[in-house]
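Some chains have been omitted; the remaining ones sit where they do in the full complex.
In this document, chain identifiers A and B correspond to the written order of the chains, with residue numbering beginning at 1 in each.
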Amino acid sequence: MALMTGEQYIESLRKLDTQVYLFGRKEPNWVDHPIIRPSINCVAMTYDLAQDPEHEDLMTATSNLTGRKVNRFAHLHMGPGDLIKKVKMQRLLGRKTASCFQRCVGMDAFNAVFSTTYECDKAHGTNYHENFKNFVIYVQDNDLTVDGAMTDPKGDRGKSQGQQADSDLFVRVVERRPDGIVVRGAKAHQTGSINSHEHLVMPTQAVAEGDADYAVSFAVPSDAPGLFMIYGRQASDTRKLEPGADIDLGNKRFGGQEALVVFDNVFVPNERIFMNGEYDFAGMLVERFAGYHRQSYGGCKVGVGDVIIGAAALAAEYNGASKASHVKDKLIEMTHLNETLYSCGIACSCEGYCTEAGNYQIDLLLANVCKQNVTRFPYEIVRLAEDIAGGLMVTMPSETDFKSDLKVPTPSDLTVGEWCGKFFAGIEGVTTENRMRILRFLENICLGSSAVGYRTESMHGAGSPQAQRIMIARQGDIDGKKQLAKDIAGIKD
Amino acid sequence: MALMTGEQYIESLRKLDTQVYLFGRKEPNWVDHPIIRPSINCVAMTYDLAQDPEHEDLMTATSNLTGRKVNRFAHLHMGPGDLIKKVKMQRLLGRKTASCFQRCVGMDAFNAVFSTTYECDKAHGTNYHENFKNFVIYVQDNDLTVDGAMTDPKGDRGKSQGQQADSDLFVRVVERRPDGIVVRGAKAHQTGSINSHEHLVMPTQAVAEGDADYAVSFAVPSDAPGLFMIYGRQASDTRKLEPGADIDLGNKRFGGQEALVVFDNVFVPNERIFMNGEYDFAGMLVERFAGYHRQSYGGCKVGVGDVIIGAAALAAEYNGASKASHVKDKLIEMTHLNETLYSCGIACSCEGYCTEAGNYQIDLLLANVCKQNVTRFPYEIVRLAEDIAGGLMVTMPSETDFKSDLKVPTPSDLTVGEWCGKFFAGIEGVTTENRMRILRFLENICLGSSAVGYRTESMHGAGSPQAQRIMIARQGDIDGKKQLAKDIAGIKD
């Protein structure tokens, strides 16, 4: 079956009976909703670029399961080369959308579930790996987008799954039938969930023996009975609803998406189950998924960073400041930080290793280091961008003012739009509109809807900073390093 | 005349025929406009707190010109004690509003124009100081809010005032009459300009001899003929227009304001002129105003920082993470950074000196150091707040979802609002609503309309970072320090 185009992907979403709630109402035609559509356009870009011969090498791969050509987002990484291409593909998409393109969570989940089910089967005699292989082939052959769903609402962070006041605060098995299981709970902060055909659910943290019902992994389609989503709102989201909105959106075409996915007693047939009570493998699955996903940020956010650097350079050029040594130095610093993130993405890929199942896992230590840097440097990149952009980024009138032909009754007899055009002009040869465009883009990235993706998602996506620090502590081999120091210092115990 | 209450202040605004344009339209009842009103409420707080005996010592002072009690925002600082109280007053207001309360620019302009006109008169035999004293007495006695208007649009930053393609890109004198002057141009990024009764205009940078028409300072009322404002839009501004909006606003009652103020051939009578071509004093006026205003940030943003720290602590408490050592450490770091800013505000006040005119100027080096830190630390405070808050800050559904009683047709038969309440609950004993409130407050500060005030204004208000660095270089006495090093190192030239 051929890979889908972006347009075909969008049409495929219409065929699903996905239940979406937004602003307190059910939204039947969510595919065309102005707030949702930009996020769909991002996912569509993952299809369109795969059709482009220029990007074919990065965007597609040959399935190890079928030998058929698949979108790389549906691929199992079969070597460090695949892991590196993944990061480069993500940087490319960040450069093209300046947004979160959402399809990574599925890819990262595939690879983690693939290797974990293999080892779980070996330990427990289960048959999850075969189930999962069939699911991957189905996804690959139909070129589907999959939500890799991990994060539970979690309630009181001081309590484990079973200790919560409400047992539903983590997804769990509530019923086991001969033909399958019934699950209940929710997944929060689900990136691109509405835009996905399928949901691949995993536990959100290690599971203790007594909480085995929370050790569950499975896949269901987006329109499974009992499943629905509530849309998360973002800063400045309703600008997209303003009639004729263009400049003020900053990034008119693309955007991210987060939603709450509720499982209200959803049935999962046996062949779609990948973990069902094997609590001793929950931690491995979480760690591996998190590892892949922390690698991902060394690609996608770097691509967005490229656009921000370019925008800041343009903003400086447009107001005549591009020659100032401090501006040049800030652009260098932004580049330096951005490429440091990329280096981490590349390094944890290059140092990947083969799992027992045969696909490749990134280097866990370096992937956690990668993500830890992502919780810092984008904030500094944004700060520098705001510095270069100047205050106008947040004080300029709305697009409607710029376009208004209402006469202001003062001596010059100009319209509101003419006054805006006059006073917000930068250097000669650049229209005021273009100057506004680049400043609105930066506003969107720094403190608008895209800031959600570039900043807060950099902080919390794939785990909050402390999660990485715990992993760095575990992987850092402090004892080995103590021995090195003893050897040099002449200490013999 | 008694000081006004907040309510009286608001009513006084209605009596002005201020011309305000917003979203391409003229807004006749701007005082009650939901987007504008929160910023008015902030200014009103500067009146209300002055009525409160608890805060009287900080909020009011005795005029050196009249001996009458005045709002400190209309006061000339007569010693380091006054300068310090100014900073404490600003911190207080930041704590009460978590916003920019706008009235500082006028206060800072008063003090700068007061001392500069005195020295200008001495050098040029002009009579500006007397003009200005009369203006200050009028403002004090009528308890007015004044926009200290400095920043011109500036066009091409690589060119001086007179080199611009459009001569109006800096405010200038276009006509000199026996009874006054006619001025033309605009002031951009004007904080609280619409909420002000008067505008005290100053040059935006040093002026060379050939550009003497740009060396102009004067005051006009907000409804002077030929003067009008175009409102600057902010991130998430239209949330304030959503029916019943409360939680999603984050800070329902307060907010900041920036506008473009256009002077389309505005007439200024002689008694309101404080500089008219004396280009050799433009630089002094700019430097002194900037000095005071850079001090200000060591108070106001610290007050907002206090609220952010409290909100982050609450967010951690509400989700059961307040005992985590890394959370406690981040709150300490936020406090540390915030108090460092405060220390800079206090220090430049404490080290203030008496001008020839008799009022006190802050220590220029330390005030620039203060503001330089403000261009950095609030960004880190915000980053840490986002870290503690968790991703939900930017992924949760809208207030209308939380309040929706639409039934979701799944087995549990709950409403959208009930599902939201269920899955976004934190610790027991705290309502989900309260958790949402604190997260929306943080969203507003980190990347909503308040981020404009807390972050970008911290960057560019009172001058962008490089402006402070230039002043630090000038004030840093490198030659004196070289001599110290020579003495120690035994170098005799």
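Quick notes
Simple rule for what comes next: a contact is a pair of C-beta atoms (placed from the backbone, for glycine too) under 8 Å apart; a residue touches a chain by one contact, two chains touch by 3 or more.
Keep in mind that what you see is a predicted model, and the values were worked out from it rather than measured.
A single sequence accounts for all chains of the complex, and while 2 copies are shown, the assembly in the file contains 4.
Simple rule for what comes next: only the chains that are shown with their structure count from here on.
Each chain gets one centre point, the mean of its Cα atoms, and the points for subunit A and subunit B are 36 Å apart. Within the complex, the subunit B residues that touch subunit A are 19, 21-26, 151, 153-159, 165-166, 168-169, 186, 188-189, 225-226, 228, 230-236, 238-239, 242, 248, 258-260, 262, 264-265, 319-321, 323-324, 326, 375-376, 379-380, 382-383, 386-387, 390-398, 400-401, 403-404, 406, 408, 410-412, 416-417, 419-420, 422-428, 443, 446-448, 451-452, 455-457, 459-461, 464-466, 469.
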